[in-house]
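Certain chains of the assembly are absent from this excerpt, and the rest are unmoved.
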Amino acid sequence: MAFAGCANGGLSNLTEFLTAGGASNASAEAVGTFLCGRFDEISTTLAAHTLAVNNTFLLFSAYLVFSMQIGFAMLCAGSVRAKNTMNIMLTNVLDAAAGGISFYLFGYGFAFGRSDNNNGFIGSNYFALHHTPDAGRGFDFSFFLYQWAFAIAAAGITSGSIAERTQFVAYLVYSSFLTGFVYPIVAHWVWSVDGWLGAAALNNRLFGVGSIDFAGSGVVHMVGGIAGLAGAYIEGPRMGRYGPDGKPAMDMRGHSASLVVLGSFLLWFGWFGFNPGSYIYIVVPYDDFTGNWTGVGRTAVTTTLAGCAAALTTLFARRWMTGHWNVTDVCNGLLGGFAAITAGCAVVEPWAAIICGFGSAWVLIGFNVLAAKLKYDDPLEAAQLHGGCGAWGLIFTGLFAREKYVSEAYGTGRGHGLFMGGGGKLLAAQIIEILVISGWVLATMGPLFLLLKRFNLLRISSDDEVAGMDLTRHGGAAYYHEDSPQFLTPNATNKPARTVPHATP
Amino acid sequence: NLTSLLTATGTSNDSAALVGQFICDRFDAVAGTLTAHNLAVDNTYLLFSTYLVFSMQIGFAMLCAGSVRAKNTMNIMLTNVLDAAAGGISFYLFGYGFAFGRSSNNNGFIGSNFFALHKMPNAENGFDYSFFLFQWAFAIATAGITSGSIAERTQFVAYLVYSSFLTGFVYPIVAHWLWSVDGWAGAAAPTNRLLGVGAIDFAGSGVVHMVGGIAGLWGALIEGPRIGRFSKNGSNGMDMRGHSASLVVLGSFLLWFGWYGFNPGSFVKILAPYDSFQGNWTGVGRTAVTTTLSGSAAALTTLFARRFFTGHWNVTDVCNGLLGGFAAITSGCAVVEPWAAIICGFVASWVLMGFNYVALKVKYDDPLEAFQLHGGCGAWGVFFTGLFAREKYVAEAYGPGRGHGLFMGGGGKLLAAQIIEIFVIIGWVSATMGPLFFLLKKFNLLRISAEDEMSGMDLTRHGGSAYNIEEPELRFNASGGNLTGNKKNTQPSEQVIPMA
């Protein structure tokens, strides 16, 4: 409903009116041309304003999402033992860097590329930003950047699951594959207007409604979490994590809670780009006071409340279960709440977000108990947190999505939540999304990890694991204190000798 | 109107109506689009400012973590996370309604609507969700200040109680007085302003910083100093430095970063023109400049003054001075000239050093200097605004008819209003938070036991130390040959006894 000047025959209409008013044809045309010229000018200027504001909004949201990468790096660094810090931070830097190249070359095209070969399964254009910007379809560079920031977040999740025991080469392989192929396909299904699964599709939506995964509880968090699950399961737990009796032996706490808290807070900060930013456009009015800006604000509020509720629930639940007030547990609970609300953030009421967060805290605690029972070792709880809470978030959206908000965010004719009077269609679509994401990621990443294992490229040697990868593979420890002897004697051993690549396990 | 004009030109009534309709429809469509743009731009601006203010919470967490001893790091960081989380719930349920709720029961003391975001967004008052979120970020900053004052010796339960009370009730009331259009004290009120002018506390030197600082003062006073901080014979005792200056600097810088949302963001709307070139965007830019200059001046003053007094160039002192400069300019940031901001920062540095000196004399122990910094420099900032506020800028930010500074030819009215603000804030916070802390002490819920304090709360209450450096022998004998395996993790994993 943006202003369109004198398009659609406005000029001839006006000229006609003026002529009928008694003016001569030529003069009427002159007046009409003058007025309509002015209106068209205004219309052009307004269009430029709209584009400028929308792009500003999207770009700064993209920067915020990028800051989540800082958060991941700090969270991961703090959550592993000091001897593997260099390793995990390197994987985080390369998530962004290698992801940048592979998403530029392949991923973006698979996810959002539109051409004559449009289909619901995979995109087919815009590889290496060819044909971008695309005025016809409204894709500018800022959209690419925003989507890139999402793709690298997915890869960041997985690296947490397989931390402290994975060969660096395996990491490079899976990361490029995930951001370049596995993730973009899912993004295409759910977020592209051509996708077969999502509510964004213009027509032929799943069950007539399409699943609602606004900012990616499924697309980002479940994909990353399940990929991590496959990797961590195939690798097995870290040495010493579980004793021969099957009981958790060592706790293997991270080496710095300060970094964990810093990372969690930075993720929170970045989530304000992740969820509200997923509106992409902010200049879309609903009435004379509300518009997408209201939706964006509400999304920021639901995101905040879900995280807050999850953090508080975790605090008291863990206090009750362990007797401690534990800050790292609270941080994980917080992030679980965010991962859960990500699917429904734009389409639920603030009070529902509190329910979402409350539920997600218990989901995370439950999955953690289950993981301990099954001797599943995930240093960052990434599969439990992003996979588990992400799946809960999708179901929650099927229950609590509100009709008004859905139609504002997606347009009319989509489904809404079971508890909000929308029947079971949306819920069914949400469950299908959970199942197909789990299936797709397991079917692609599982074989990849098995293959890596087969070629002895997956797990590091036990010597490396005991000594820590930093010393054996990454050129030295992350921390140096001068009072240690290597600093007092020149040419001391603070620089390990060149190591043999890929020691056999 | 246009139709009648056209009729007067001699065109027939019907045609005139058609032409008029056509043209006016176009203008209405233009106006509608412009309104949408206006709202979109203002909300974009407010939301991103909110995110910046939120990043101050990261700053607080890091600053606090670095400023305490390693054995209490987990504890203080947990309180910072919960400031934001518990504050989110309590401000959503109560605080926002008390502060900004408007209804037929409007009064100058307390708000009465919008609890749990009921009736939001509210077109009538122009309140959208973004405004709520912005105010939430301010409320949790207040609670964060207080947690610094009582760090390293407070029971976690006490913390939960006071934090919810502060963000849910004490702070919102003050915000209502100063910032709501219904408030009795602030310059924002359209009529019936205090002394005819209303106090100017643009971004909250009083509302946020003094409230947090004075709450901290009462907590720290009632708890008393940390064990060993002051020795019995009257000497200075132990210095009790924080465990990581890197975290202190990181936190201070993040606070600086976030302050660009705090002060300039308090314009709330950026799209309000003053003339053909200037508008709120100019005010916003100038506010960012005054903020920067005040902090810079305070940092430099502290640097040289501390160098003179102690002989060291001390980075943590400089960081505190910097933050003191920010806390002081927060009140007047939008209504003073850049050069005045330098004066503000210069004096703020001396205020902070003065309060620190007094604190040492009276054996007041505040691990983060939170009362001295936020309370002291905040009060100076409120006072400073009464001296240097410029008429033109006040009119642009608040509308005409408010007061301006004594040194800028505005007479003493504004200054009087500012002084009243200082006193009522001190009174209100003392009257509410003082009894609360007393009550907590009475029920033995305030201070941790001496054993806990000696061994650190992380070990006894929070499940273990914040830092786990394995293989210490490896670190110190890394001669390449004796790479031994991990030692058994020494952290207590068994359930501890809940608080005695």
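The chains carry the letters A and B, assigned in the order they are written, with residues numbered from 1 in each.
In this section, a residue touches a chain if its C-beta (ideal position, glycine included) is under 8 Å from a C-beta of that chain, and two chains touch if they have at least 3 such contacts.
Small disclaimer: the values here were computed from a predicted structure and weren't measured.
Across the entire structure, the chain copy numbers work out to A x1, B x2.
The working rule: only the chains that are shown with their structure count from here on.
Annotation: 30 Å between the Cα-based centres of subunit A and subunit B. Interface residues of subunit A facing subunit B in the complex, by the touch rule stated above, are 1-6, 10, 13-14, 17-18, 20-23, 35, 39, 42, 46, 49-50, 53, 56-57, 60, 64, 81-83, 240, 250-258, 261-262, 264-266, 268-269, 272-273, 276, 282-285, 288-294, 296-298, 300-301, 304-305, 307-309, 311-312, 315, 322-327, 330-331, 334, 350-351, 354, 466-467, 471, 477, 479, 481, 483-486, 493-494, 496. Those residues of subunit B whose C-beta lies close enough to touch subunit A in the complex are 6, 10-12, 14-16, 18-19, 22-23, 26, 29-30, 32-37, 39-41, 43-44, 47-48, 50-51, 54-55, 57-58, 61-62, 65-66, 73-75, 77-78, 80-82, 84-89, 92, 116-117, 121, 123, 126, 128-133, 136, 156, 244, 247, 250, 461-464, 466-471, 475-480, 483, 485-486, 488-489, 491, 493, 495-498.
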